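Input: a single structure, listed below in structure tokens.
The complex is shown incomplete by one protein chain, all other protein chains being positioned as in the whole.
Naming follows writing order (A and B), and every chain is counted from residue 1.
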Amino acid sequence: MLNAILPHKEINLKSLFSFEKTPFNLIMTAVTILLLTFFFTGFIQYVIHGHHAYGVTKEHPWGLLIAMYIFFVVSSTGLCIISSLGHVFHIKSFEFIGKRAIFGAIITIVSGFCVIGLEIGHPIRMVIYNTISPGFTSAIWGMGALYSVYLFLIIMEFIFLSRNEHKWSKFFGLGGLLIGVAAHSNLGAVFGFLVGRPLANGVFYPVYFILSAMITGCYLLFLMYGYKYKMQFNDEMKTFLMHLGRLLGLLIAILIFFEFWRFLTAIYGRVPQRSDTALHILHSGNFWFGEVLLGMLIPFGIILYSKAKAIKATIYASLGGMIGIFFMRYDLVHDTLLYPMQTMKLKEYQLAPSWVEYVPTVTEWSIALGSLGICLALYYIGENFFFLDPDKEDDYFKHYVADEA
Amino acid sequence: MEIEISRRRFLQGSVALSVIAASESVSFAEKNDTKSNIISSYGISKTSKDGFSVPTLCEICVNKCALLARVENGVVTKLDPNPYFPKSKNMLCPRGNAGIQALYDPDRLKFPLIRDGQRGSGKFKRVTWDEAYTYINEKMVKILDEEKDNRSTFLFCAGEGMAEETFKTFYQVFGSSNWLNHASLCLQTVTSAYGLTLGAYPQADFENATYVIMAGANRAEAIVTPDTMDLFKRTEGRGAKLVYVDPIFTNTAAKADQWLAIKPGTDLAFVLALTYVVLSEKLYNESYVTENFNDFEAYQEHILSHHYTPQWAEKITGISAATIEQVAREFMQHAPQSIYYPGRRSTFARSDFQLRRAMAIFQALGGGIDIKGGLVFGKGLGLSAHEEVTPIYANSKARAIKKKEQVTKGQAGYEDCAIVSGGGSWIGWRNRFLEGKMPYKVRGMFVYKHNPVLNMPNTAKTIEMLQKMDLVVTIDTMPSDTVMYADVVLPECTYLERTDPVKTFGGVEPSIAQRNKVIEPMFESKPVLEIMRGLSAKISKPLFEVAQKYDEDIASSIEDSSYDEVYAEFDLTKPFTSSQEALNEHAVAKYPDAVKSLKEKGVYYPEMQTFFKQLSANTYQHYPEKAKAYTVNAQKPKTSSKKVECNLANLADKGVDAMPTWKDDFEFIVPEGKFRLITGRHAQFTQSGTGNNAMLRELISENYIWINQGVATKKGISFGDKIEVSSTTGKTVLKAYPTEKIGPNMVFFIHGFGSESKGLSLAYRRGGNDNAVIEDKIEPVYGASVMHETNVTLRKV
Partner (left out) sequence: MAKYAMVLDYKNCINCKACEVACKEENGVLLGEHYHRIWVGVNPIKGVYPDLSIASNAFYPSQCQHCENAPCQDVCPTQATHYDENGVVQVDESKCILCSYCMVACPYDARYVDERSMTIDKCSFCSDTRLARGLTSTACQATCPTKVRVFGDISDPTSEISMILKTREYFTLKASLGTEPKLFYLK
């Protein structure tokens, strides 16, 4: 019956556990199980100790889990946007990625929701009061509402893509894209609206979120296809990945340009708090090694140097790129909270408050890394149960011949 | 000082108290229904349906501020300021607010305890009150029998408090002559010096003064009511100029108009130089001086001929000559609305007595005595005294004070000091006890609400003294460090669970205030009056038997009259038969409506009904301006001569300078590599008394040692490093607080931390104990302990 709605492969446990026992697959299995164990352990810790299990404080109320949530929803939005290049905007070489990318968008946002569910103190109350007592001026409310709609739309899109009903898939795809972009820039606004946090406050984050989402989408597609094709690509795949690489190069270039001006304008004139925070960030290893080197320079360098033809290198760099993206999300949260809102000493025997410190606890790391396990598991299940590549019979994709290798 | 022992051992007092007992009122708790809406007319404390407020007095420090305790379902839920009291003026400090935590402290002494292990081991067993009394009785009978009924073989010591007099009554009827209290560890020199010079220890009218010199009195942190409130509303150019003199930058310095970082212990040189400026420039109030000074010329001659010039003082004090001149001139320009604040604190340096004399005389030079805006004596509202019961014991020896073998004129007559006042010198007494220099054996000790282990310099010696006693009985609310060395621990209830002796508060706005019981005592704790009642009932007869054994006059008297008649004269239970409420009613009987007012408002003064009104959200009028007692003695000092005593020749007979004089040995040398230790107070901490208070603990969890920032940097010490502080007396460890607020050759930390009592779960080993380090030096005039003359070394551990 489900098949009538959403075409799928045979769903049973046997198919789930029968996979090619290559060393790489075995490693991935072990990693996934390990990560799921982490998540479960962290979850148990949270059930027992509540927020005490986390390293968040009065001064640093948001931490790794918020960063991880953002990491996932950025990934989701990124995949949605990049996939829409094909089936919404009809850029030919991107059209075939639709289903896989949208499926990726669904599982990443679901993973994100799993994480945020353990961060929000009262998730059930959230569902109730977000509905009956909406705070329309709240960017979190906007983001929550829009992401819910977004999730619905991209699921619909996935269903219609699977059913090869492209009129509807395009309709939901466009809807998903618009709502996704709205939701995601709203997430940027969660930070951008913070009038008391001079570096976060302003236009940068809402715009930057869309840009970095697209970059994330590119990195993830590189990884997904690299994994799928075991680094052996046919010509069409090569063409697609080269186009994707060029797009990625352009996006990274814009990001570097953004970041450069962001920091220069923050520092220029030495506006209190804003410039201090910016300079402090420029003195951190996270920023230079995580964000700039892994997240921008290495992939950009490879793409630039090889004119986007070094696909394998780009895929490896995408792995680093995703780590870089993780640093960007973590730093985004931490940098926003870096400057203390209480700068005075409240007791004689203390040092004056300085940069707010935050160290995630083991529980937070368990949940954060463990949630990657959720994502990997869902991806594996999806790969097993659904048809993530275009249907060869589908006229729409007749120019594309899937490589079954 | 020998007690003249009358062979007619009849009671000097009578048993008039039984008259009061007959009219004893019902206990306060039964009258709860009258407590509703106590002061709702002023919108201050409208009580809720299921709650009511009881007006009472705070006991978290010595100030006795008035408060309203809100009770809901039998639980004290909030302490609010009581605006009726002119002394505390509608305020409650952080400690006062945290009093609830003292009431509900889980570590409280809940039951009578008897030691069950080595003394000091902290091991006790729970006993009944009767078992505790019986234990004390047996020990006392044995000791007194062995000491042939020398009652002075028992030492009684007490901390400051409203129920101290009840305990002191017990000491009196028991017949000992060894009484020691906080005075010689505290304000002995200041009160005595002002008493000798101006006839009384005056108050400061900060509400009206326009110029204030405050030296060594940190009123923003060592809160005294109403001084703290009156002063700081008017500083920073808003009515009064505050010149603050202190080697360290305290919160008072932060509120001052001018801060003078004086070298520790050199205040006397500063005051002498101020005096020099005033005398040499003839800035003083000539008519006042002519009329009200004794021996002014001698004093003038003394100051000028010793050349106590600002330049001279600059070298000693570190305060520039120009500043000294400026302050002296400004003070006299503002006089008589200018105040050199007398302060109320322990003795810091050996020169303290002379410093206070010099301060008092300097104040008087401007005429600011008994006058609005100056130092004032104020009026008092007398209370009717209870008649005393003082049996005379034939074998009770005089106070264990040691006179010098050969007393020569012009030298101190006692081993400890020149003048013995009150109980004399506590540390002098303790040290002589340890050195075996007592005229007789002292074998037992009663300690009430007093913690000499932590509160007296040289903790190790105090512990040694306690260890050498045959019987130590402590009465306290908390298992303090001293309680740990007791044989018997009698749990007193906290101040919120008892009515204490009514007290009169003299001043510009005099009043009478009463501590009313808010809730019934918890666990098996009792007010000290009931403890004394129970104990005296147990020991009275057996001790009379001992007295009878060693005093043949008693036996003959019994033959002359009857056993009962003679015993009645020695009946220790008599002073403790009445309830506190009844005693208080008797004390204020002469004031109509006082009893009612004290119960309902906690405060009484004549014409309160018409005078008291709310002026604004925060301010109340207690007395209209014209009814305030600024001038009560025609602006004259209260000495018997009605003159300012510049030159006290009788002091010279005892080896004390007749006029304030700077001695070379007052200069304290800090050797290279060492630091002078300074101690002090804190607004969120009362000596060792509040160390276990959970609420205050989060405001100040432990004391840190202040080290000059530059010195700390040089020594590689940073914030929070553990520092071992040591002197010839001992050592203690606490965390470092490098700061610019202290000079390079001194260190500072707050007194009262570093408890070693395991009974205090929050205070145990928190911070450092200053008295483990402070050397037990004795001030030469009154034998007060000198707190700031110890050099210490620091070591990072």
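Heads up, the rule we're going with is that a contact is a pair of C-beta atoms (placed from the backbone, for glycine too) under 8 Å apart; a residue touches a chain by one contact, two chains touch by 3 or more.
What you are looking at is a predicted structure, and each value in this text was computed from that prediction instead of being measured.
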Filtering B:Leu185, B:Ala256, B:Leu466 or B:Leu794 for touch with the omitted chain leaves B:Ala256
Of A:Val190, A:Leu241 or A:Leu388, which sits in contact with the chain we cannot see?
-> A:Val190
Hey, which of B:Glu297, B:Asp593 or B:Glu698 is the one touching the hidden chain?
-> B:Glu698
By the document's definition of touch, the residue of B:Thr166, B:Thr189, B:Gln203 or B:Thr228 touching the omitted chain is B:Thr228
Contact set of chain A toward the excluded chain (per top definition) = 50-51, 56-59, 61-62, 120-123, 125-126, 129-130, 133-135, 137-141, 144, 190, 193-197, 336-337, 340-347, 352
Where does chain B touch the missing chain, residue by residue?
-> 43-48, 77-81, 90-94, 96-98, 100, 220-221, 223, 225, 228-229, 232-233, 236, 238, 249, 251-257, 259, 261, 318, 616-619, 683-684, 694-696, 698-699, 708-710, 739-744
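Heads up, the rule we're going with is that only the chains that are shown with their structure count from here on.
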List of chain A residues in touch with chain B within their complex = 347-349, 351
Chain B - residues contacting chain A, complex | 699-702, 704, 719, 735, 737
